[in-house]
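Starting off with a structure, shown below.
The complex appears here without one of its protein chains, the remainder shown in place.
Up next is chain A:
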Amino acid sequence: MQINKLQVEAIKCGSVIDHIPSQIGFKLLSLFRFTETEKRITIGLNLPSKKLGKKDIIKIENTFLSGDQINQLAIYSPCATVNYIDEYNLVGKIFPTLPRKIDRILICPNGNCISHNNCINSSFIFIKKPNNNMNLKCKYCEKEFSKNIVLS
């Protein structure tokens, strides 16, 4: 089975992150440091999508995202799908689910938090709140923030 061949050039082997809400694709690239690899990356922005109206798509050759990485995608683009491609064939399709904790990619909004120092990776856990809201709690300073504050 071939996917999205007409929109963005198909890749032979690797991961395709599909159904990213438009405007978010670029953010994911930098947040997840996908650009720090030597791997060939193709991106499509504002592509037509039945589900979302407009969507972004990222294809990374010869890289298979880890389960953790995939789940961390869920906080920025909850309806993304990750397709694994081998020899141009779809060999796996994964739907991210919200992880319990999220390491490295977020920045603690507390300016006096030690996690801003060099060589420290941030780390947050999700805290479920009444009326289905989600807070993020910094492992270091123990402060709790609403999801939107940390993500903005």
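Just so we're on the same page, a contact is a pair of C-beta atoms (placed from the backbone, for glycine too) under 8 Å apart; a residue touches a chain by one contact, two chains touch by 3 or more; residues count from 1.
Assume contacts and distances are computed from a predicted model.
Peer 1: Not counting the visible chains, the remaining one has a UniProt entry; which protein name from "Aspartate carbamoyltransferase", "Spermidine/putrescine ABC transporter membrane protein PotB", "Acetyl-CoA acetyltransferase" or "Sulfite oxidase-like oxidoreductase" does it give?
Peer 2: Missing chain, UniProt protein name: "Aspartate carbamoyltransferase".
Peer 1: Would you mind spotting which of A:Cys13, A:Ile41, A:Ala74 or A:Cys141 touches the chain that isn't drawn?
Peer 2: A:Cys141
Peer 1: Which one touches the absent chain: A:Ser66, A:Asn118, A:Asn132 or A:Ser152?
Peer 2: Checking the options A:Ser66, A:Asn118, A:Asn132 or A:Ser152, the one contacting the hidden chain is A:Asn118.
Peer 1: Applying the definition given at the start, please give the residues of chain A touching the unseen chain.
Peer 2: 110, 112-115, 117-120, 130, 138-144
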